[in-house]
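Comments concern the structure below.
Missing here: one protein chain of the complex. Every other protein chain is in place.
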Amino acid sequence: MVERRPLLLVVQHAVLILGAAVFVFPIYLAFVASTHTAREVNSGLPLLPGDQMWTNYATVLGDGLSTAGAPPIGLMLMNSTIMALAITLGKLAISLLSSFAIVYFRFPFRVLAFWTIFITLMLPVEVRILPTYEVVAQLGMLNSYAGLSIPLIASATATFLFRQFFMTVPDELTEAARIDGAGPLKFFRDILVPLSRTNIAALFVILFIYGWNQYLWPLLVTTDESYYTVVMGIQRMANAGEETPQWHLIMSTAILALLPPVVVILAMQRLFVRGLVEVEK
Amino acid sequence: MSDIRLSEVRKVYPGAAEATIPGLSLDIGAGELCVLVGPSGCGKSTLLRMVAGLEEVTGGEITIDGRRVNDLEPARRDISMVFQNYALYPHMSVFKNMAYGLKNRGMPTAEIAEKVAVAADMLGLTEFLDRKPRQLSGGQRQRVAMGRAIVRDPAAFLFDEPLSNLDAKLRVKTRVEIRDLQQRLGTTSIYVTHDQQEAMTLADRLVVMNAGRIEQIGPPMEVYAQPASLFVAGFIGSPPMNMLSPGAGAALAEAAGLHHAAGRAIVGVRPEALHPEPGGPLAVSVRVVERLGATANVHGLLDDGETEVIASLAGTELPGPGDTLRLGVDPAELHLFSRTDGQRLT
Partner (left out) sequence: MRTKKVTFRHRWLPYLLVAPQIAITLVFFIWPASQALYQSVLRQDAFGLKTEFVGLANFAKLFNDPLYLESFVTTVVYSAMVAGLSMGVALVLAVMADRVVRQATTYRTLLIWPYAVAPAVAGVLWWFLFNPTIGIAAYALDAVGYDWNHYQDGGDAMTLIVIAAAWRQVSYNFLFFLAGLQAIPRSLTEAAAIDGAGPVKRFWTIQLPLLSPTAFFLVVVNVVYAFFETFGIVHATTSGGPGNDTVILVYKVWRDAFEGLNLGSSAAQSVVLMVIVIALTAIQFRYLENRVEY
């Protein structure tokens, strides 16, 4: 900054540290709760981690909360992973292909195709809950990985991002490739996709988080517990009817549910920030 | 070695009112380096891109080595092209950039490696084969683009302003390298540039283009010495030829004994043809003197007060601003052009 004011600097750091603390606190507390016994959590408020960590995590991963009728968290984590990866890779693949078609070909109905894709922006699951459910039910896709992922893999955002990026790829590269004997698919595979890898990685982070954090959709299309995802499954534990919630186990589950996307976002922070700001342009 | 023939080639862009190239014929001999030169928008790049197959041919015929190529994909025309911005694949190493076209043609790996090695050696790129384009300097990138072109051993090289992204010094150096390489390989080449100096130094034959038409074709020195039109005279040569209106040039024409032309034709005289001559026919009041080292460009006005004249003078005894300079010229150095259509008068 332009001038040096020690006092101002102290205030700034104080505000930031306080802010960061408020952000971390709920998670820290969840972690603390996940390392104690039920009795310890329910009686006092321990502020430091206890020694029950392995027991609790082993319990939820292996057995789940039998009283709440939920399957082991291990299975839910696997379901979440499958769903998140299927959504992410599916979105990336079909968006790359469709933006390639829209940018690199002139064909009848091109503009119609673009607007059809664009419209999905205006139709989130939340505004067409029941009829979408009915379509999936009619197709026999309830309680399946296909039902969990395929209806969500249309992506206007990813298509726009790739379209925007493709527009910046110099025309001469395409011409050079043509002279080098590369047809459209070879050009796509050998040149366009490798050139897009930063964008692909950035979108991967955003889409993985989007996929992992789906809640309403799995709630709609899964009734079979073996297809529950962890983010929606946690609610089953928390709302376990009359009994006192088993907070130490719920918090272990919460930590497990938030860990994968948090790890992804922190590991790929730079790409994520760039991608996020790009997507909204 | 292959020749390239263009006969009555036309280009009209869809929706455009006028043809970019209204119909142009040109024969380029085998092994020749033919330079298309002209101001931007004159159609030279369009013409080159039609030969390459990157632009559709509206009418006429293009043949390479006797084979009609109008409807062939670029890759099947047996040509290679060097782009202005090089168009190197940024994610591929130098080796892969050069090998890509060979790979797409299904050449065996061992043969590819050998061809690339030979080309890299010829261009001094051997130690850079594993680098990515962004790790190279501008001049090195240019050489990779050249390498990608020669590795395929094509029937023709097409150059689209390949030097304009280099700084002035490197441009001169690379120009020589390109000429040397082309002569050694003996590959028929079409070279597009807007830089008349580049055109002069490189060309076996110069094609001066203007508004989609050919103004003049010929060896560079011939075009320089006998410009066919006012346009060519003004475009080739630096500083440009002095153009004197029939009135202003009358004295000069009279002094040269060209009485029939005096007062009727436009008189052109190259700055380097003017020399100081006491009592010479041109009286120039000097405004600015640009010293270039061996020579100096003297800018001034004729006594009509409006015709600007540049004289390129050698020597150290130069006039200063405000001086009046008398200049003369060898009659053989005068160029006469028609006042009506700008064509050269003999």
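Order of writing sets the chain letters: A and B. Residues in each chain are counted from 1.
Throughout what follows, a contact is a pair of C-beta atoms (placed from the backbone, for glycine too) under 8 Å apart; a residue touches a chain by one contact, two chains touch by 3 or more.
Just so we're clear, the structure is a prediction, and the values are computed from it rather than from any experiment.
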*Among shown chains, those touching the left-out chain*: A
*asked:* For a quick check of understanding: of A:V60, A:I117, A:L148 or A:I191, which residue touches the chain that isn't displayed?
replied: A:I117
_If I consider the whole complex, including the chain that's not displayed, which of A:P71, A:P151 or A:G181 touches that chain?_
A:P151
*What is the set of chain A residues that contact the non-displayed chain in the whole complex?*
1-3, 5, 8-9, 12-13, 15-16, 19-20, 23-27, 29-30, 33, 41-42, 45, 47, 93-95, 97-98, 100-107, 110-111, 113-114, 116-117, 119-124, 126-132, 134-136, 150-151, 153-155, 159, 166-167, 171, 174-175, 183-185, 187, 209, 212-213, 215-216, 219-220, 231-232, 234-235, 238-239, 247, 250-251, 254, 257-258, 261-262, 264-266, 269, 272-273, 276-277, 280-281
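Note that in this section only the chains that are shown with their structure count from here on.
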*Taking each chain's centre as the mean position of its Cα atoms, how many Å separate chain A from chain B?*
57
*For the complex, which residues does chain B have touching chain A?*
52-54, 73-76, 79-81, 83-92, 100-101, 104-105, 148
*asked:* Quick check on the complex: what are the chain A residues that touch chain B?
replied: 170, 172-173, 175-182, 186, 190-191, 194-195, 197
